[in-house]
Every structure is written in C-alpha cells, then in structure tokens.
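Left out: one protein chain. Kept in place: all the others.
Read from first to last, the chains carry the letters A, B and C; within each, the first residue is number 1.
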Amino acid sequence: MPSICSKCLCICGLGLALVMAGCGSSSSSSSSASSGASASSTTSSSSGPLSVGLVLPCPTNDLSWCQQGYQAAQTLQQQGLIKFHYLANAPQDTASASQIMERYAKAGDKLVIGHSSWQDAAFAAGKAIPGTDFAYGGGGQTATNVATYNEPIYQAGYLAGIIAAGISKKGKIGGIAGPDVPLCHAELAAFDAGAKSVDPSIQTTNTYDGDWNDITKGKQATLAQASQGADVFLACGGGPASGMVQAIKQENLSGFGYVADMSSLAPKNVVGSIIYNLVPYFTAMVHDVDSGTYRPGKAYTFGLAQNGVYLKLNPSYAVTKIPASSTAAMEKALAAVKAGKLTVPNIGS
Amino acid sequence: MPDGRVSSAAANGSSAVIAMRAVTKRFGDLQALGDVDFDLRPGEIHALIGENGAGKTTLMNVLYGVVSRDAGTIEANGKQVDIRTPQDAIELGIGMVHQHFKLVSTLSVVENIVLGQGGHVLVRKRRLAGVAERISELGERYGLRVDPWAKVWHLSVGEQQRVEILRALYRGARVLILDEPTANLTPGEADGLLEKLKAMVRDGASIVFITHHLEEVLGSTDRITVLRAGQNVGTLVPADTSTGELARMMVGRAVSLGGRSRDVAALGVEVAAAADRPAAQAAPTAGSQAVLTVERLRVFSDRGELALDGLELSVAAGEIVGVAGVEGNGQAELEETLFGLRKTAGGRVLLDGVDVTDEAPAGLLARGVGLIPSDRYRRGLVGQLTVAENLLCDRIDKAPVGSRLRLRRKAILARGADLIERYSIPASGPAQLAGTLSGGTAQRVVLARTLSRELRLLIAAQPTRGLDVGAMESVWEQLEAARRRGLAVLLISTDLDEVLALADRCLVVYGGRVIAQWARAQLNRDAIGLAMGGAQPGGRGGDGTDAGLEAVTGAG
Amino acid sequence: MNWNEVIGSSALVPLFSSGVALAVPTATAAVGECFSERAGNLNLGVEGMMLSGAFAGFIGTYYTHSVAVGVLCGIGAGVLLGILMAGLSVWLKTEQVINGIALVLFAQGLTAFVYGKLFSTSSTPTISTPANLHIPLLADIPVIGPVLFKQNSLFYIAVAAMLGVIFVLYRTRFGLSVRATGEDPAAADAAAISVDRVRWIALLVGGATAGLGGAVLVVGQLGIIQTNVTAGAGWIAVALVIFGRWNPVYVILGAFLFGTTDALQLRIQAASGGVTSGFPYEFFQALPYLVTLAVMVAVAIGARRTAQPAALGAPFRKEVAG
Partner (left out) sequence: MAVAVSEVAVSRRPVWGKRARATINSLVAIILALLVGAIFISIAGASPLPAYRSLVSGSVGSEFAIGQTLIQAVPLLVIGLGLALAFRARVYNIGADGQFYLGALAAGAVAIGLPGTFGPLLIVISLIAGALAGGFWGWIVGFLRARWAVNVVISSLLLSYIATYIFTYVIRRPLRDSTASGLLGKGIPDAAQLPLVSGFGVHIGLFIALLLVPIVGYVMTRTPFGFRVRMLGMNPDAAQTTGVNSGRLIIVLMVISGGLAGLAGAIQLAGVADRLDPTLSNGYGFTAIVVALLGRLSATGVLLAALFLGALNAGGQAMSINDDVPYAVVLAIQGVFVIFLLVADRLARGR
C-alpha cells in the first residue's frame, strides 16, 4: 500500500465540500429552510396542534415497538392534538440519538420523544436545549424537561399466562426473549405466574437469545423449546417475537404476539397479542406540555387499568379451543387488577 | 491437434521458420531492442547469447507474444504474422520455456498442461488420463520422464523444466524457445538436455537456446546469434569461432579481466587450470579455529519433507567454503536455517563455539553474521524503499542515521550516498527506488549493506545468479576481499564455475547431505559434476542425470 | 439439567435440523465466497450481498407469490452487487477490503430504504415458506433422513448450488483457471488465461450464491423480512472461508459446526433453566465463536503450509518489462 499521500483525498474531500457549499450558499440557514411535513411543524406554535418530533430506532412497519409508537403518534395527529414528524431507523448510539433529538428541538418541536431506552441521549439533549421538553422510553431517571414512559407489559403477560395454562396440552410453556432486561424478565415471570395461578403444575422454560432483532435465532430458540415439549409461547423483543410466530406457524403450536397485534402473521396460531398501547402515554404528555404541567419530568406508567397495555385475543385462533374456564379466569384477573384487588408481581430480575 | 512428434512438413525448404525483421522495443527510456533481425531455420538449434540485459529474453518474449514490439515484423514459414498474445504464438506452433517457470505450483503436472487450453468444458479424469499418457509418451521419446500426477511443488527444478518443455511439445510446438535452460542443471544434466534437444530437432523441431555458457553453445548448436545492448552483433557458425571471440562480441571489449583464468571460467571455459592459481596461499593454516560449525543439521522444507538430513560442515576464518550442488538439494533451506529464517528439526549450529541454533536473524546480525540472500529481490531489497534506506535498514535505529525514537533523513541520504560511493554502486543516487535497479546494481546494494557491517561470517547464496560479467567480476572480488579480511565465507552456489573459481574447499550437497568434498588442490570438474548428480566418489553411482533427481524427490 | 432433552436420541433430529437450518444460508454464501477467493478476490461485501438477496428474494416472492421468482430475484440482487464489487476490485483495482465494507454500508441503507418504501404500516408483509418435501426412502434413514431429506425446496436448491460450485471449481476447465488465477496470476496469464475475466466471473458467482443464501434464509426459512435480517451471517461466511482453509467442503462442515453449536446453545440454555440458572447465557451465545476460533487455532497449530491463495486480495497487473 503506497504510504504517505493523501493529496488526492484532500482534493476529493474539499471538492465535495465546495460543490455542496455551492448549493448551500443560496440559503442562509438550513434549519429554517426545509420542505415537507417539517416545514409546517417548524412554524407551528403552542396554540395549534403541538409540534412533536419522534425518533424511532427501527422501521415504522416493524409490527412491533416502532410501529406502535408511530401509529400512536398518527392517532394523535388525526385527533388534531399534534403535528409530528419522525426519523426511523435512527442510529442507536447515545451520541447520534442525542444529536438527532437536539436537531428536532432546534427545528422547532416543542416535544421530542426518543422512542427507545435513550435516557442519556434525552438528558444530553435536555441539557443542551432547556426550552424543549423531551421524553424517552423504558423508564429510568427524569429531569426538569425530561420525562420517561415505562410500559408494565408484564401485566398483560400475566393474563396471557392464564390462557396459556388452559390451552397447553403438554403442561409446558415457553418464553423467548432477546436480552435479559427487566422489561422482558418481568413479562416472562408474569407469564409463568399467570399460568401457575390456574395450574401450579405448569412448567415454564425461558430462552434469552440476546438479540432484540434476530428473527432466525428467535425461531430456532422456539423450535428448540418445542422439541423439548413446550407448546405455548410468549416472546419479548421484535426479532424473537417474529421468529417465535414463524416457528409456531410451522409447527402448528400456539403463541402470543408481542407489543403489536401479530395475529396477521399466523392467524391460526396466534392466540392473541399482548398489546403495548402508546396512545394514552403520548396523549398525557401532550396534554402536560400544552397545560404547562410537563415539568418536572414524570415517569408515565399506564397498565391494564388505564389500557396502556392489554391482551387482545385473536378470534381466528384455531390450534385448539380455548376453554371457557380459562377465558373466565382471565377476565376475572383483569377485573381484579382494574379494581386494584390484584397486583401482578413485577419481577424485574 | 496437439502432437509431440513434430511433422517435418513444417520444416520443408530452406526458408526460415521464423524471421524477425527490425524488431524494436523500448521500456520507458531504455532501448531494449533496436532494429534486431533474427532468423531461425528449420531443424536447427540456434543459440542466442549475450550478457544479462542484452535483450535476449526480450527478443524471444516478443516472439512469444508476452511483450509487444514497438516496431518490426515477424514472419512464420514465410507468412507475415501478428503475434499479440502467447495464445497466438502457441497457435503458430511456437512454445517457450521461461527461465522462471510459469507453472502453478499447487496444481498437478497434467492440470498445468491443460491449463488455459481449449477443449471440453469439463476436466474429466478420463481425459486427464489421456493427457497423462501423452505426457509419458513424449517423456519416453525425449527422455523427459516426470510423474504426470505429481503436484508441481513436489518437483525439483529440473523436473519442473521438463514439465515446461513437455507442455510446449504437447501443445504442438514446432519452434521451441528455451531461456537459460541449463542454468540450474549439473553439467551431466545439461549435456543430457542437449542430447534430448537434438532428438527433437531430428523430429523436425527448431530450437532457440538462450544462454551465456559459451561452452555448451560451441559444443552443440548449429548457429549462434550474439546480442549486445539490444543490437544483433552477428550470427556465426560454431566451427569458425571461439569462446574468446564470442566473449569479446558479448562484452564488447577484449576479455582480459586481469588475465586471471577464473574470468574466462565465468564465460564457461574449462576451469581445471584454475586449480593451480596462486590463491592457495590465502587458504587457512590447517586446524585453525572454525568460525561456523554445523553438526548433524536436520531441517524440514515447506513441503514438510526433510530438506537437510544430518548435514555437517565447518568454515574457518579466512577461507571460502564452496557448497556446490544441483538446485533443490537443500541449499535454500541451508541458507535460511543458518540465518535463523527457518527452524531446525535437529542438530546444532555453532558460531565461534557458541550455540546459535534457531537464533533469530536480529541476533545473528548482532553476532556478526551476514547474508547475501539467493533471492535478492524477495529477501534482499524492499523495492518501494530508496537505495539509501535499503543500504541502512539493518542499522536504521543506530547513530548516525537514527536513534530508537528518530530517523535522521538527511543523515540517511548522506550515509547512503557515502556507501554508494565506497562500494561504487551505479545507482542514480541515494534516493533512487530500489525496485528500479538492475540485477547487478541490486546485488551491489545488498553486498554493500552486508559487507559494511562488522562481520565474522559471510553467507553468500547464489551471489552472481543472473548477473552479467561486469557485476559478476565485482561480486567475486568483494568475496575474495572478505576472505583476505579474515572473514569466514560460506559460498552456496549452483554455478559450478563460481565454486571452482573461488572456493578453498568445495563441498557437494546432495539430498540434504554433504556427500563429497575436495580441498582446492584436488578440485576436479568432472568428479564434482558426478557428485552433484548423486554419485559419491567410489560410492553409489548414478547416470548423472536422473538418479539424482529421483533421489531428491525421494528424500524425507 | 436434563441432558437427555439436549442430546438425547429423541433430541438429536431436531438439534441437527436446527443446526442445518442455521448453517445453510451461511454455508451457501461461504461456498461462493470461497470460489471468488480462490480466484484471488477478497470480497468482504458478503453481508451486503446476502442482505440484498434476502430482500429481493422476499419482495419477488411477495409480489409474484412464486418462490422460484423470489429465488431468482435474490440471486439477481447478489449478482448486481457482484458486478459493482468486480467493477471496483477488478476493473478499477481499488482496495478490496474497503470495497467490501463500503458495499455493506450501501446495501444496509438501500434495503432499509426499500423496506420502508414498499411496505405500509397497515399490513405487515409475510410470505408462506415452501412446504417440506419428503424424499422417498432417503427420508426414512434414521437421524440423517429427517435432517437432510425432509427439507423444503430451497434447501435442496442451496445444496445443489453448493455442489455445483464445488463441481465447477474442481471438475471444469474454468475451475482450473480459477484455482490457477488465485494462486499464480502470472502463470495463469502465461497460459493464455484472462486473469481479470476469471476474477469478474468468480465475483459474480460469489454474488449469486450470497444472494441465494439470503433468499434461502428469508424465503425458505423465515417468511418474514426485517431490516438487517441477516444479522451478521455474511461476516460469519467470510470467516468460515478462512476457517475452512479455502476448501469448500471444509467450509460447509465449518458452517454446520457453527450452526449446530448455535442450535445446541439455545437448547442447553433452555434445558438449564435459562437465566434462572444464574449461569451467564452470554457464554452460550459466545460458544459458536469460541468453538470456531478454537478449531481454527488447532488447525493452524497442525498445519505446516498455509492454504491461502497466494494472490488473494492482490490486483493483477501485467508486468511491462520482458
């Protein structure tokens, strides 16, 4: 490799800079001059719909985490509550995430939501731009202008467990998750607890394949457990969930969708989905911003009681008949939770 | 349709098979060929001689389509032809055996032979078997026996050469170009090869034979063309010329290099006379302390075969010990092992009585061991670095050119220029890139670097391979100067003349062992030649040509 | 823990099927990469090629409902990137390592874009993976039968492709030229072989198999697509070529070893009670990489001479001087 010569590189680099500076010279500042949805959003004021920036770590159609966030934002937009624009497939590292959130704030958004466990990114952005309100997912600390929202999805997992116990033929159910984080740990633990609440003899095995996005591993992990006797599954994480659903479809077993309604992926095999509904979260945040009660940042949590999470059964499920007793038990538990008589155990680790 | 037996139809009439007219070729500003005419008559062995860089190889590369000519015409059998690629040449029945063989070492002989040939898309075992049969037939016919199924890297140099020749014949070559074919053969093998060539000629082939060994030229060729500096300086018939005249034509001046017989030896003249030259007085007094002692050395080659099998030798201060032998008998491994570039499998290496077995090159350099590597481009020089850097790379962190943390660029250039001066290296300057040096100059750089160190032992491997007379001359003088300085010099060379000319003692390696040795007084060309073929004096015999090679591949 | 669940006789078939499933896409790509490396091309863009193949394959199947079309699309996408790679590495002779990595960047962005562009959030696309074919007789062989002869069509296509590549490499003139070109371009050139042409074709073959590998993964196994669906399989493929010492058969074995270890770790983990067992499951996940590395080192200790094509990664220029 020829050694020290980077003239050509300089030429290229500078050349590129120059060419683009050429385009740039025509406008004084870029953040003001922009097109599409952002244009309107940047000029919006607190009177009209709130201008919101949404940063998504995954595609808006991942049938999971990001899709739920995106659709919730759309719902609010249709309700005229907000005007939002978003960035999907965002880089996950704190440096980039905080930059992107900061840029949205600079572009004029009043509320910037980092839809991932971007605590540090949100804090950094919040520090840099005190005038704007920020939020991030997953729960954790909060600051004056930084809130977080934390989904007790485990509560829905408990209900799923009750059903699972009813339809499991082999008395063995399984959990498939990415990394072992409190979110998933609690969900699978609740799944187990729910099942045991109706049938103490139920066995649960869990696999953590360590990857939020690896469908192949999720599928193979499910097949592995299936070969070891499990026949009803619950997943945690987009990759594991999609993989699990593909596996039960192939082996004609049963399983629950995760975060979004996954019944379309395997209409016959998906018993139901534990839905993570972001509408109440976003609505609450937007309301707080509008009414100036956002600060100091709160930790928003809406469980079964507030419809922040719920279990959506799939009518076309056809692997086996769900015993009426199970459905009844599930309804009973749900009512108890809503009435505050029952607290689903939250076992984070 | 490839056919080894050459149909004499091609060679009808006296018109030239090949006629090259006013061929010109420049590489950059170097005129490699200037208006060269060259005729090849049917059924002749035509020697093409000249110093290195005279343009012999370039001329033939033009004919074979490897190098494109800038001007001039080529006629084959009277018809104008345009040869752009080797394929064109092959189709015209021209075959070439390059000095550096163009064989893929990881493929088998048959695979190499069908490589790049047209024909069925599949390489069927059956078809290969047919080819192998054909090869064996041709081998039988011309005494070029070789195992068609052997992987090329298993073959000795001599065998690889046969493969090259067989490939050319297999492809139906009527015109065969051999570039320095005898360079790595024993005298016996060389004679054998010439016999085989004669056989081919009897079958109607025409052969161009590039060499700088005048002896064999006079002995066994029909015509001789001499090139000098890209010019054809004449075509003669052996009968009415002499080595002296040819040498003069080649070098361009009277060959009276100090009138010492070894200089003529360089040009291939019988050297027995050299035995009585007054070098003996420089020879060490008997029983003087050995600087290098090698005991029962066992070393594996890259092929995992035993390349050195209990080799023993010793070199005393102030003597040159010559190691003669046919390429592939362990010389390369010996060179590498003695310089710590290859791990030993047994035995010891002592330097002044200290055990330095398997010591790294860095350590040996510090102990005063110097190596002139056989492959000067691979081991000796870094082409992308300047001459100065190459001259000083082994001491780059020492004053005056540098310290542990710093290179002094000016000092490097100055010191480099100084060495260039002192060792009269014909380089354009210290800043010239080593990659652009001619073979002779490159070797001078290597010598300068090595000899400008504090040395006890100098290992010189093939120090003059591919060098022209001038360069050869200066290398030899420097080796003798080293001896006079009291260094122990180990000369590993496949060029028998070189060993005969320089060595105080001569060893012959064969199959990884020293099978014979002579003191200078008893040096005898024929005996050594036989030993190189594996025939121990009074020991086990060998027909000089083949027994040797088979034994080699059999080794380990 | 109950080892019977993991390697008991009843568990072997699912274990190995799972291992094969995990291995096949990677193996297909790796064999092709092996082919192009034997010609002297170092192609680090395999991950990008697999990813593109996966997407093209999925899209093709999704819109035409024909697996065959999907597979062809997947292969086509791989070939296109192969052309790009060849243009850079063979024609322009730019640094091969960087070509590959740039190619991956490019493919990742492009596929993510296409995914977002083509599929609306309303309906998440899925395709039905082809059903398993049971090869009569063979399928009844214990263990091997169900593992190798009860797979779907794409599995057999992949296997055929691998065997085809191996056949071409070792049994055809072109394969001979490929092996010569990677080992000694100068000699090949002297034998009237067009080195650059051979390398072009070899890269296209590599691209095609990588694309096929991606298609096999998505069309044949998952039936669902996602950004970065290949999750690093392409990098493993590159590693496996070196692991297999440039011998496609060893490369395939390596892929199977890797896949099976992966399948095994999933089972051990579940059988050992997962995270509740307190034993770090990351260890299980690292296992395939550890095993591969260990075997590599073992082989390296044993080996005397390197198997790497001598001219790997080095662009060929005809030398001017005669």
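To be clear about the criterion, a residue touches a chain if its C-beta (ideal position, glycine included) is under 8 Å from a C-beta of that chain, and two chains touch if they have at least 3 such contacts.
Not measured: the values here are computed from a predicted model.
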Visible chains that the absent chain touches, using the contact criterion stated earlier: A, B, C
Omitted-chain contact residue, chosen from B:V121, B:A360, B:A481 or B:A519: B:A360
Contact partner of the left-out chain, one of B:D37, B:E195, B:E312 or B:D397: B:D397
Identified contact with the non-displayed chain, of A:Q71, A:Q119 or A:N145: A:Q119
Selected residue (touches chain absent from view) among C:V229, C:I242, C:L257 or C:A311: C:I242
Contact residue for the chain not shown (choose from A:A90, A:A122 or A:V270): A:A90
Hidden partner chain, touching residue among C:L110, C:A139, C:A186 or C:L253: C:L110
Residues of subunit C (touch criterion as defined above) contacting the omitted chain: 44, 84, 87-88, 92-95, 97-99, 101-113, 115-117, 227, 232, 235, 238-239, 242-243, 280, 282-283, 285-286, 289-290, 292-293, 296-297, 300-301, 303, 306, 308
On subunit B, residues whose C-beta touches the chain left out of the figure: 339, 341, 360-362, 365, 371, 373, 375, 378-385, 389, 393-394, 396-397, 402, 404-407, 449
Residues from subunit A at the interface with the omitted partner, ascending: 1-13, 15-17, 19-21, 23-24, 26-27, 29-31, 33-38, 53, 85, 87-96, 98-100, 102-104, 106-107, 116-117, 119-120, 124, 128, 137-141, 150, 179-183, 210, 348
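In the analysis below, only the chains that are shown with their structure count from here on.
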Graph class of chain-chain contacts, one of line, ring, star, complete, other: line
Pair of chains whose C-beta contact count is the highest in the structure: A-C
Chain occupying the middle, per Cα centroid: C
Whole-Å gap between the CA centroids of subunit A and subunit B: 73
Centroid spacing, where centroids are CA-atom means, of subunit A and subunit C in whole angstrom: 32
For subunit B paired with subunit C, centre-to-centre distance based on mean C-alpha positions, whole Å: 46
Subunit A residues counted as touching two or more neighbouring chains: none
Per-residue overlap in subunit C, given as positions that touch at least 2 other chains: none
For the subunit C and subunit A complex, residues of the former touching the latter: 5, 11, 14-15, 18, 21-22, 95, 112, 115-116, 119-121, 123-124, 126, 129, 217, 221-224, 226-229, 231, 233, 262-263, 266-267, 269-271, 273-276, 281-282, 285
Complex contacts: residues of subunit A adjacent to subunit C: 1, 58-63, 67, 70-71, 88-89, 174-175, 180, 185, 205-211, 213-217, 219-221, 223-229, 238-239, 242-243, 246, 249-250, 264-265
Footprint of subunit B on subunit C - complex, ascending: 171-177, 179-180, 183-184, 186-188, 190-193, 304-305, 320-322
